[in-house]
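Following this message is one structure expressed as structure tokens.
Every protein chain except one is present and positioned as in the full complex.
Up next is subunit A:
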Amino acid sequence: MHVHPLFALRSVSVDLNHDASLLIDIPDALCERDKVKFTVHTKTTLSSFQKPEFSVPRQHEDFIWLHDTLVETEDYAGLIIPPAPPKPDFESPREKMHKLGEGEATMTKDEYTKMKQELEAEYLAVFKKTVQVHEVFLQRLSSHPILSKDRNFQIFLEYDQDLTVRRKNAKEMFGGFFKNMVKTADEVLISGIKEVDDFFEQEKTFLLDYYSKIKDSTAKAEKMTRAHKNIADDYIHVSATLNTISADDSTKVEGRVASDQELKLTELLRYYMRDIQAAKDLLYRRARALADYENSNKALDKARLKSKDIPQAEEHQQHCLQKFDKLSESGKKELTSFKGRRVVAFRKNLIEMAELEIKHAKVSSTIQPPAAKGWVCSV
């Protein structure tokens, strides 16, 4: 299935393509079996790139590779790394398509066609979503003053060969898994450690709490939109059997409300859930740095006591302190701008969602009466 998502609903975040020096978008995507191939298109005035405009094909795994390399870069420890885009998930529509195929015999031709259309719309919605999410990831990077200059990012955008060689091999993947395990230990660390800075203390409390709330809201919003979809499907069956004009239109409207709501509210929540996770990651790293610094202090004291290895201990302590300070400084900046970004994004999306709801409700309330009259007369 080949799709031009030019009409796709634009970024969940505020439009990040401000800076004309580096403009990235995904104008095209192809769906082959399980794999989605994105066409990453770059337009730049920066001399660091070989050409002013170019496109490369990329797979989802390439994005993950890029994300992970950024996370593992020490220098970026004080930054909020934009969350990795989730894997494209066509499981749900695919399953439904399968069931539809099996049940074809029990439905009228009309019903089958409508169900198929509905399913295709769902497929398309998932598709649009995944393209959008991958696009936003790249745009976050390009608009970040430090990350946009990352060498690997450049390679990602420019390298016209397959990136497979550079991607995680099995061993590294295991390393990644291990890293995740360590992170959960960090979670205990972050909540336990005594915070020296008020700002970070507040942020920590806020983020931890907010994260759990937003996770809950995301889950509930998903359930809501799923129920909405079920209703849309029911209406198709009902209208097919009733064979009326008004029911037809209401189906389309109900169905579309579900998929638009899906894109707006749920995606907003989901995106920020991941973003907050990224912010939390920053806090972990800082907490680790703080722990390191405290340990180095203890080591220095011990060394002084024993009058042994004092210069190394001092150097180590200085190093830890620097790292910690650097993290705190950039961390503060990052978290402040993160908050601003979040508020703006919520505003935009809530407005758009409300406007869509109104539009759809108006459409269905005006379609039904005249169509109903028409049907009634024809009986």
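In the analysis below, a residue touches a chain if its C-beta (ideal position, glycine included) is under 8 Å from a C-beta of that chain, and two chains touch if they have at least 3 such contacts; residues count from 1.
Operating definition for what follows: contacts and distances are computed from a predicted model.
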item: Protein name as given in UniProt for the chain not displayed, "MTX3 protein", "GPI alpha-1,4-mannosyltransferase I, catalytic subunit", "Sorting nexin-2" or "CTF8 protein"; value: "Sorting nexin-2"
item: Identified contact with the non-displayed chain, of A:Gln50, A:Thr241, A:Asn295 or A:Thr336; value: A:Thr241
item: Residue in contact with the excluded chain [from A:Lys35, A:Lys223 or A:Lys333]; value: A:Lys223
item: Residue, one of A:Ile155, A:Ile231 or A:Ile310, that touches the chain absent here; value: A:Ile231
item: Absent-chain interface as seen on subunit A, which is shown; value: 206, 209-210, 213-214, 216-217, 220-221, 223-224, 226-228, 230-231, 234-235, 237-238, 241-242, 244, 246, 250, 339, 343, 346-347, 350-351, 354-355, 357-358, 361-362, 364-365, 368-369, 372, 375-376, 379
